[in-house]
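Notes follow once the structure below has been shown.
Yeah, one chain of the complex is gone here, protein chain that is, but the others are all in their spots.
For subunit A:
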Amino acid sequence: MSTVLIIFCVLAAITLSTAFLTIFSRNPIHSAIYLVICFFSIAGHYLLLNSQFLAIVHIIVYSGAIMILFLFTIMLMNLNEQDEVHKPRFTRLGAIVSFCLVCLVLIKIFIDSKPIVEYDYTGEDYQSIKVLGKVLLNEYMVPFEFASILLLVAMIGAVLLSKKEKLEK
């Protein structure tokens, strides 16, 4: 067992366990904290695959921006000691059964699929910031600009939606 595989197993264990804890912890703040750990371990996976740019962007966007948004929203709503309504057993059972079915189908598909044995290695640099920037700004120029428009629209929309409406008379 090589060191890379051991690192992968540790990271995968952290990712899966924190994802489970995110869903099962009662306190939303705890879920948010577990989700941060999950995102950091996924960034670790990206680093393991040697895509440094994506790892850094992932940490900045997810662990930075998105989680701060989540935490602020949770604090804004004051959900700390939230008493979650007791849901009927029927709903729980349905969720668990459908989850098991989806798991079964997906895992069965991937077990039965043809195993991948060939790994090509060309040796050329394909994921440094230099190459990614060239690909992004040459081939994907138009989607890149549309992404900026999307972010602008999302920002305006978020401000408009969360603004307090004036009472109309």
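Following the convention adopted for this analysis, a contact is a pair of C-beta atoms (placed from the backbone, for glycine too) under 8 Å apart; a residue touches a chain by one contact, two chains touch by 3 or more; residues count from 1.
Here, contacts and distances are computed from a predicted model.
Visitor: From the names "Amino acid/amide ABC transporter ATP-binding protein 1, HAAT family", "NADH-quinone oxidoreductase subunit K", "RNA polymerase sigma factor" or "Twin-arginine translocation pathway signal protein", which one matches the UniProt record for the unseen chain?
Guide: Not shown, but named in UniProt as "NADH-quinone oxidoreductase subunit K".
Visitor: Which positions on subunit A touch the chain that was left off?
Guide: On the subunit A side, contact with the omitted chain comes from 2, 4-5, 8, 12, 15-16, 19-20, 22-23, 28, 31-32, 35, 38-39, 42, 45-46, 48-51, 53-54, 57-58, 61-62, 65-66, 69-70, 73-74, 76-77, 79, 82, 84-85, 87, 92, 94-96, 98-99, 102-103, 106-107, 110, 115-116, 119-122, 124, 126-127, 131-132, 135-136, 139-140, 143, 147, 150-151, 153-155, 157-159, 161-162, 164.
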